[in-house]
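Please find one structure pasted underneath; my questions will follow.
Removed: one protein chain of the complex. Kept in place: all other protein chains.
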Amino acid sequence: MTDIWLIARKDLKIEMRSRVLMNQVAPFALIILVLFGIALDADQKSLRNFASGLFWISVLLCALMAIARSMTIERDEGALVGLNLSGVDPSGVFLGKACAIAIQLLVLEVFLGVGIILLYGSEVEDLWLLISTGLFACIAVSALGTIFGFLASGLGVRETLLPILLLPLLLPLLIGATRAFDDALGIAAVNGWNWFAFVAGLTVILTGVGVAANYLIVEN
Amino acid sequence: MSVVKLDGLVALLEGFPALTGVDLHVEAGEIIFVKGPNGAGKTTLLHLCAGLIQPKEGNGSVMGHDLWSERTEIRKKAGLLSHGTGLYGDLTVLENIVFWTQIAGVEKSEIENRISWALKRMDLNSKLQSQKVRSLSVGQKRRASLAVFIVRRPSLWLLDEPHAGLDQAGREIVDELIKESVKAGATVIVASHDLDRVLNLSTRVVNLSGGSVVDV
Partner (left out) sequence: MTGNVQMPDLKNTSSKGSKILGVSSLVGFAVLVVLAFFLTDPDIRFHPETGEEFGQFDAVRLLYIHVPLISVTYLAFVICAIASAGYLIRRTLWWDSLAHSSAEVGTLTCALVLATGSIWGRPVWNTWWEWGDVRIMSTLILFLMFLGYLALRRAFESPQRAARPAAVVALIAVLDIPLINRSVEWWGNRTLHQKSTLSEFKIEDLTLFTLMFGILISLLVMTWLILHRFRIAWLEHIEFEQGVQTAIEERRQIDTKEKQR
């Protein structure tokens, strides 16, 4: 438990100092929203209809960057070797880094949320549904993303391998979270809380899978 | 009992046989100087002794623990100073050393003492302590990673080019630390190109070439 906290705090502190997510990934998220708007040649009304899907695609793209950044921190100066030598339980390292990624992703989600409200004119009808879905989905993305991040980062192909490993597996999550948002933003007449239940269930499963996979894969 | 016991060890590095059959026994309190040309397998040997590499062939134990199946035990007791600083560039020297001390599981009551001792020992003054590691010079980074190294008080010292990048004063500190550690019961293996310096220190020279020991 202490290890998880130590590692998560360390990662967050590094982000506070380096501001990589703040200064690079957040503007990138903003650019995606703008690019969608231009590429779809859309007015605010039709963008509103696509808002939840575009929101979650942006979140996934930002997540890829956040995960890659999180792995770079450990690989740059060989800090990962130090972590291994310190005798920390591998699942402690995994959960610590996943927590830090989840928290950073949550901040990005808030940022993107404000973005779709301002740029696409989305209107929040069910704030709690929005918050709960955002929270759970981001935990799931972080858990699975961290395990694949570790896997890819040792291979020197991290930027290219991570998306193709991670994104197809996250498709159910993308569908669930998008539909829940559709309801929360009043875009489609679906039962958003049912979709939230699906997302929450997925989060439990994927986090469990992440922990188990980490246990099986981590050797060094 | 030998601290390090390697018999016919073969180890691969990314598919390349970095070690092709190393026989090496190190007794407690020895200071082993591993020398050899570039690519002889010095770094791999040190990593192997730290329980970081799975041996392909051969038997080995470190401090009585099997080299691979009991690697967690070995890792906790061994200290490795490698080419990378192992520090987080965006954190200050002090933050780094605090993190690494805490994560190593050093007892809370002892943390403060140990840290101030290590920082003092490596001559890192309070101004340097509050500087980001990224902004330090190569030698200063080296001092910082040495501080992190000694704060854990490993009983097996695995040093890869410990003098590299350090100024004269720094090099002398390293030598003193090695001597002190052996007095305190540790065992040291140093890989280096700094012949004269380490020859004076060491109790035994191991010549590594082509991934195995050519003479002891």
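As written, the chain order gives the labels A and B, with residue 1 at the start of each chain.
By our rule, contacts are C-beta pairs under 8 Å (C-beta built on N, C-alpha and C of every residue); 3 or more make two chains touch, one makes a residue touch a chain.
Bear in mind that the values here come from a model prediction, so they are computed numbers and not experimental data.
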>> According to the contact rule at the top, which chains on display are touched by the left-out chain?
In response: A, B
> Which listed residue (B:56, B:179 or B:204) would be found touching the missing chain in the intact complex?
Replying inline: B:56
> Looking at A:1, A:39, A:127 or A:171, which makes contact with the chain not pictured?
Replying inline: A:171
> Residues of subunit A in contact with the chain that isn't shown?
Replying inline: 151-152, 155, 157, 161, 164-165, 167-169, 171-172, 175-176, 179, 195, 198, 202, 205, 209, 213, 216-217, 219
>> For subunit B, which positions touch the chain that isn't shown here?
In response: 10, 12, 14-17, 20-21, 54, 56-57, 209-212, 214-215
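We take it that only the chains that are shown with their structure count from here on.
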> Centre to centre, by mean C-alpha position, how many angstrom separate subunit A and subunit B?
Replying inline: 37
>> Please output the residues of subunit B touching subunit A within their complex, sorted ascending.
In response: 50, 52, 54, 72, 75-76, 78-80, 82-91, 95, 99-100, 102-105, 132, 148, 152
>> For a test of understanding, state which residues of subunit A touch subunit B in their complex under the given definition.
In response: 2-3, 6-7, 10, 13-14, 17-18, 73, 76-79, 81-88, 219-220
